[in-house]
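This structure is in structure tokens; I'll ask about it shortly.
Moving on to chain A:
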Amino acid sequence: MAILSVSNLKKSFGSNLVTNDICVDFQEGELVSIIGANGAGKTTFFNLLTGMIKPNGGTVMYKGADITGKPPYETLKHGLSRSFQVVSLFEEMNVLENISIGVQSALGLRANLFKNFKKNDEIRVRSEEILSQIGLFDKKDFPVGAISHGDRKILDIGMALSNRPETLLLDEPMSGLAKGERSRITDLIEKLRKTTTLIIVEHDMDVVFKISEKILVLHQGAVLAFGDPEAVKRNKKVQAVYLKS
Partner candidate 1 sequence: MQIKSITRDPYLYIFLIFALYPFYPFLGKFISLGSELLLFFIFTLSFNLCLGYTALPSFGHGALYGMGTFGAALTFLHLTPGMGIECALIIGGIAGMLGAAAVGWVIRNKKGIYFAMLTVAFSQVLFGLCWRWDEVTGGESGLTGIARSSFLGMDISGSIPYYYLCFGFFAACAIIIRVIAHSSFGMTLQSIRQNPIRATYLGYNTGFYKFLVFTLSGFFAGLAGALYCFLAGAAFADIFDWTKSGDVVIATLLGGGTASFYGPIVGSLIFLICKELISAFWEHWLLAYGLFFVLIILICPRGLMGLCDRKEQ
Partner candidate 2 sequence: MKSRMIKFVTCICMVLLVGAFSAFAGEKPIKIGIVSPVSGNYGDHGKLERMGMTAALKQAGGKILGRPVVMVVADSETNPDIAARRARRLVEVDGCNFLMGSVSSSVASAISAVAAEKKVLYFATNGNSDSLNSDKASPYMFHVAPSMAMLVRGGGKYVANNLGKKWFYLTHDYSWGHSGTAWARKSAAEFGVEEIGEIKVPLGTRDFSSQLLQVRESGADVLVVTMAGFDNVALLKQLAEYQIYSKMKVWYTLMEFVDMWPLKPEQRQAYANVEVYWNENSKTRAFAEMLEKNNPDAPCPMPLDNGTYEGWLAMKILLAGIEKAGTADDVTAVIKAIEGLEIKDNMRKYPTKVRAWDHQVLTQIDLIKANPEATGPDMWEVIDEIDANKVARTREENPINVSISN
């Protein structure tokens, strides 16, 4: 039984078809990477899965529940969370508060009018747990503008972890990072894959082929290939597309 199953997913902006009939199943506990040239529809695919945009057709099933077109705050409840390619933080808050926003949501305190946010130990303890997990505990009081790009990338992933998702979508977690910082991300991914189903969009082929259990190749909005790294490497169509370009 697949944890996330996508069938016939379609989306077009005007006459421009960006995802075309995508059918794919993700198994629980797997680490799947999505690759493809720029404009292949990877980010759109993420946006469709999480409900940021509504598809024109097709369905997305998560653990047997239909989550097609449901907004992000709904899909999150099912256990689907994501990080962003361009880090998306609360720029006027510090590191701890950034995580706390997510934790408070997970704790169901979103609309609590009278509980002081700062003095809420429950939120603080859980936020600090996550910070330790991602290795940012000693920077918890820094404003997010004052930490390095790598830390921001990690914080972005940390925020996605705040409600302990079962499935995590990572959108280019290593883009714009130097070698040393990349290893921090790969370490984090290795740590996460023990507990979480991971779906990663990534450009760095070395990393992709090293860590992935399965690889999904998107080309012009459609699935070109889907399988384990070796099979994808040998795939004729993939070779044709990649060698040509």
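In picking the candidates, the idea was that all candidates are chains of the complex that A comes from, given by their letters.
Note that in this section contacts are C-beta pairs under 8 Å (C-beta built on N, C-alpha and C of every residue); 3 or more make two chains touch, one makes a residue touch a chain; residues count from 1.
Just so it is clear, the structure is predicted and the values come from calculations on it, not from any experiment.
Student: Tell me which of 1 or 2 touches chain A in this complex.
Tutor: 1
Student: Touching candidate 1 in the complex: which residues of chain A?
Tutor: The touching residues are 50, 52, 71-73, 76-77, 81-82, 84, 88-93, 97, 100-102, 104-106, 109-118, 120, 123, 159-160, 162-163.
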